[in-house]
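One protein chain is absent from this view; the other protein chains keep their places.
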Amino acid sequence: MQTIKVHSRQREEMIEITSQVIDLLPRTGEGICFLFVQHTTCGVTVNESADPDVKHDILLFLRKKVPQVFEGFRHFENNSDAHIKASLIGPYAVIPFKDGKLLLGRWQGIFLCEFDGPRERSIILKIIT
Amino acid sequence: MQTIKVHSRQREEMIEITSQVIDLLPRTGEGICFLFVQHTTCGVTVNESADPDVKHDILLFLRKKVPQVFEGFRHFENNSDAHIKASLIGPYAVIPFKDGKLLLGRWQGIFLCEFDGPRERSIILKIIT
Partner (left out) sequence: MQTIKVHSRQREEMIEITSQVIDLLPRTGEGICFLFVQHTTCGVTVNESADPDVKHDILLFLRKKVPQVFEGFRHFENNSDAHIKASLIGPYAVIPFKDGKLLLGRWQGIFLCEFDGPRERSIILKIIT
């Protein structure tokens, strides 16, 4: 079990962590790499790493459709939108690897999705072979 | 492989199952705890367990944004909204554990998300070390 630390700088941000994950893979053998964020207002996803406009558009859409102010919200911290986005995106990722490489598609990268930053975030990584 | 049973009492409800999951963990060793709901109108998520208003706000938002009546819906059971919410939240959870404890963050709990209750629900739990 290992931990990846990420420092976000904005309220909403997708921060690529692909290279930190690769650094923690075993050099030989194959299996599944599990990621788990220990927080309730961020998530982890796999999406396009080539064009940063994809991150922009995902965050824009979620911000517009899951607004911070919404009639009926009760949670006193005023960040219910971040909790909702966290459960929609999910706090876990499950990615196959082989011989030190993630078996990602050509355009895929792994992203921490910050929805209530800036904060320091912890992601647990566990290898199962 | 073990099974957790949950009885929901309302159409939409988030029911915390963290303590039932902990009861089924091995006392020593580390690994991943898998949860899988055997249903198509509920899901399982990890989110805040401290303030119950978070559950309220998540369910309120999903109910408003994914309505039971929507132009064009065809499914005869009149619960397409529940099927959609189930796929958005997801039927699985993947949580690391060590020495009998889930490696959850300070505010995290595990919740069955009922979207078409009241019903009895089955969640399969499998430990991988």
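For reference, chains read A and B in written order, and residue numbers begin at 1 within each chain.
Please note the rule applied: contacts are C-beta pairs under 8 Å (C-beta built on N, C-alpha and C of every residue); 3 or more make two chains touch, one makes a residue touch a chain.
Remember, it's a predicted structure, so these values are computed and weren't measured experimentally.
Visitor: Which of these, A:Asp23, A:Asp57 or A:Glu77, touches the one chain of the complex that we don't see?
Guide: Of the candidates A:Asp23, A:Asp57 or A:Glu77, A:Asp57 is in touch with the missing chain.
Visitor: Can you tell me which of B:His7, B:Lys64 or B:Lys126 touches the chain that was removed from the display?
Guide: Selected residue, touching the omitted chain: B:Lys126.
Visitor: Looking at the full complex, which residue from B:Ser8, B:Asn47, B:Ser80 or B:Gln108 touches the chain that isn't shown here?
Guide: B:Ser80
Visitor: Against the chain that's been left off, what residues of subunit B make contact? List them.
Guide: Touching the missing chain: residues 1, 34, 36-40, 65-66, 70, 72-77, 80, 83-84, 86-88, 90-92, 94, 122, 124, 126, 128.
Visitor: What residue numbers in subunit A mark contact with the hidden partner chain?
Guide: 30-32, 45-48, 51, 53-54, 56-58, 60-62, 64-65, 88-90, 93-96, 98, 103-108, 128
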